[in-house]
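This report concerns only the one structure given below.
Note that one protein chain is taken out, while the other chains of the complex remain in position.
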Amino acid sequence: MPELDSIASLEARREEVAFTLARYRTVVTMCGGTACQACGCQPVARAMTREVMAQGLEETVYVRTTGCHGFCEQGPLVIIDPGGIVYVHVTPEDVPEIVAQTIRKGKVIERLSYTDPVSDKTVQAEDEIPFYTRQKRLLLGENRHIAPRDIDDYIARGGYSALAKALDSMTPEAVVEEIERSGLQGRGGGGYPTGKKWRQCRNASGDARYVICNADEGDPGDYMDRSLLEGNPHSIIEGMIIGAFAVGARHGYIYVRKEYPLAVVNAGVAIRQAQALRLLGEDILGTGFDFDIQVVRGGGAFVCGESTALMASLEGKVGEPRPKDIHTVERGYLGQPTVLNNVETWANVPSIIRHGADWFASQGTERSKGTKIFALTGQVKNTGLIEVEMGTTLREIIYDIGGGPKNGREIKAVQTGGPSGGCLPTSQFDLPVDFDALYEAGSMMGSGGMVVMDDSSCMVDVAKYFLAFLQDESCGKCTPCRLGVGRLLEIVTDISEGRGSLDQLDLLEDLSWTISVASLCALGKTAPNPVLSTLKYFRDEYLDHIENKRCAAGVCRALIRLVIDSTLCDRCGKCIANCPHKAITGSRDTSYAIDDELCTRCRICADACEQHAILVR
Amino acid sequence: MDLSRLEEILDSKGSETFAIMEVLQDVQEAYRYISEEAIVRISERLDVPVIEVFRLANFYKAFSLTPRGRHLITVCAGTACHVQGAPRLLDTVLALLNTKPGETTADGAFTVETVNCLGACALAPVVVIDGKYYDHMTPGKVRALLEDIRFEDELAEDEDEEEVEAEANA
Partner (left out) sequence: MPEPITIFVDDIAIETTEGANVLDAALRAGICIPNLCYLPEVTPTGACRVCIVEVERHGRTKMTAACTLEAREGMIVRAHSEPVLRARRNIVELLLAEAPESPVLQALAERLSVTDVRYSRRDRDCILCGRCVAACAEVAKQGSLGMIGRGANRHKGLPFYKEEYCTQCNECHDRCPLELSPSGRRGDHCGVCGSELSMNDAIPDICEDCVLS
């Protein structure tokens, strides 16, 4: 590839790419994110390429495998343009028909179309799917147009034009001002103003400056950063180059979880492509600006999402946070001024520079600007990655985009913000998505996890789940987090096992307060949130466990028993065969019984029973 | 133990501050664990105290100080998987293989681990076996998968034995 040694050469290449793409009459887009790969998109993609070749259509049909579109549950997805005809749950066997009918004749194959679970209607075009229409997909929407390992796809979408603009016509100071004016806030959880962070770094004294992309997305239930880095790595790279130009950095790092192998590879490929075109390295676009990026694989520690722990890890040390009385913008990686932003924050930077701060600031609420990506999961009809304008209410997200509860159950809570966030009840569902509003309600935006829970979830169990997670993931260095979270878990476990007392609720609150004020890092300071928010909004569930020794959701194992309803049981033997603990006895001639001593209440038998004869008491 | 691969990894390491992390990742991949010998050698070559290398190997989940099994079973314990039945999957796997999370079966065949989130939440609950994702898992499906793996292993062993016998006969 010829190097791009000037801004004009970038524009020339853009025209060239557009010309090449315009040759194709039809574009077939296949989602190839981690989730789609898990449901078998690769065989479909191979079959599609083979079939297009076999039919001699390779001159006019372009087959593109992209990153995640967000609608993972419906994968593998195939979209055919023009027209945006979308097919869901496609198998390799469907491919010849798709090519023969839809690509050749423009006919829609109804059986492959999406059926909206709310209206029960078939939807043919992608932009008519309710899951998408209620969103504002500024970042995620791009994934669909880009093969992540093809830099030309990104360039065709206007990629690197923001970089060209910054290098060509803006001073570093003007870039910082633009980001400040846009009101962009850190998408990793804290919501710290990005422009302010950049300015502090720019003003700090040091021998060198660094920019880092935090892709150590560790919150259980989150995967927006993974999808962006997998699907559109160049947008993050472009954001980082602009950031480096603004603060005066020469080196940047993308610290990415090892558990995200596809993101590691795609980021690495994208960096090499950008280097080959001289969009990274020395004398970028012939402007004299030098900057390069390396990908670093994280070792698998949730705490490394904390900025000082991440930097310790980058320095080859154990990921223990250090006190942040002096911020990392002044003393970060190797003791030098460092800007650390998460993936989604970096991905927002190019469009702000390209379209201007006013464009960005015109979206969202008074206090939170732009859009936010969430991983909508749990007990709703439509799950997947969604992007909404700040200010959208939780209710709109859960009922309009998510399609409401599944299986005729009733939604009772949404957990936002991961282990640092909290559980909000339905009475809070009119809250807008806004950093301050969520914080004031006792939860937080976090990096964007949104797990919907219905009446089959027990909130005491949810608190216990997060505490167990945090106890494991705490680095263990400071007393309040290591011992305090452990004691919270001990108390909540007591309650979930019927040994709780009312005094313990006061102790939970007192200890939670201590952990939140006295812990060394943000992991500890926010660790009590799941307990505090469930205590605040679901106190009656705690009381039920303590006073009545009852878990209404039937989740807490010590408080439930499994029994076999002999009137429903047809003695098929499936429960006996499936019970891992050999707790069920009986034969075809006698009635079945569950031995309470051996039974662990795992309910594997209940899942196996087709007669629904195993009841939770 | 053959340490030549370790020396190669050390020879090709970069000069960055995080080189030690990269070395440990590569050693883990090459040997399926990080041995005492490897830790001592890394300490010598990178001029980092043994305790620091030992601490790194203990701190990060990516590293294992005992050999992992031939098959790695990862049960996702993320929030979405948790509320959709991951604990039951884990129970099933552990009971079937008679092992504990993070440990390897006595025959060295399976290591069972949990991971906090694989980012495939829309497919919850998810189990990964030898790098392949299995979505919407149930205890029954997991049991069938494990039985398949055991069966294939036995077939492979039989073939090996047949080969040995054939060679002996020849």
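Descriptive notes on the structure:
First chain written, first letter: the chains are A and B, and each begins at residue 1.
Simple rule for what comes next: a residue touches a chain if its C-beta (ideal position, glycine included) is under 8 Å from a C-beta of that chain, and two chains touch if they have at least 3 such contacts.
Given the structure is predicted, the values throughout are model-derived calculations rather than measurements.
Checked against the hidden chain, the listed residues A:61, A:301 or A:463 yield one contact partner: A:301.
Check A:54, A:174 or A:326 against the missing chain and you find that the one touching it is A:326.
Taking the complete complex into account, A:476 is the one of A:356, A:476, A:498 or A:573 that touches the chain left out. Set against the missing chain, the residues A:248, A:486 or A:586 yield one that touches it, A:486. By the touch criterion stated above, the residues of chain B touching the omitted chain are 36, 39, 49-55, 58-59. Although one chain is not drawn, its touching partners on chain A can still be listed: residues 301, 303, 322-323, 325-326, 471-480, 482-484, 486-487, 490, 507, 510-511, 513-514, 517-520.
Everything that follows uses one rule, which is that only the chains that are shown with their structure count from here on.
Taking each chain's centre as the average of its CA atoms, chain A and chain B sit 25 Å apart. Contact residues of chain A toward chain B in the complex are 34-35, 37-39, 72-73, 217-223, 226-227, 258-260, 294, 296-302, 313-319, 334, 375, 377-379, 383-384, 415, 418, 449, 451, 453, 457, 462, 465, 469, 473, 475, 578, 580-581, 600, 602-604, 607-608.
Chain contact summary for the complex, chain B toward chain A: residues 16-22, 24-25, 48, 52, 55-56, 59-63, 77-85, 87-88, 91-92, 95-96, 115-124, 126, 133-135, 138-140, 143.
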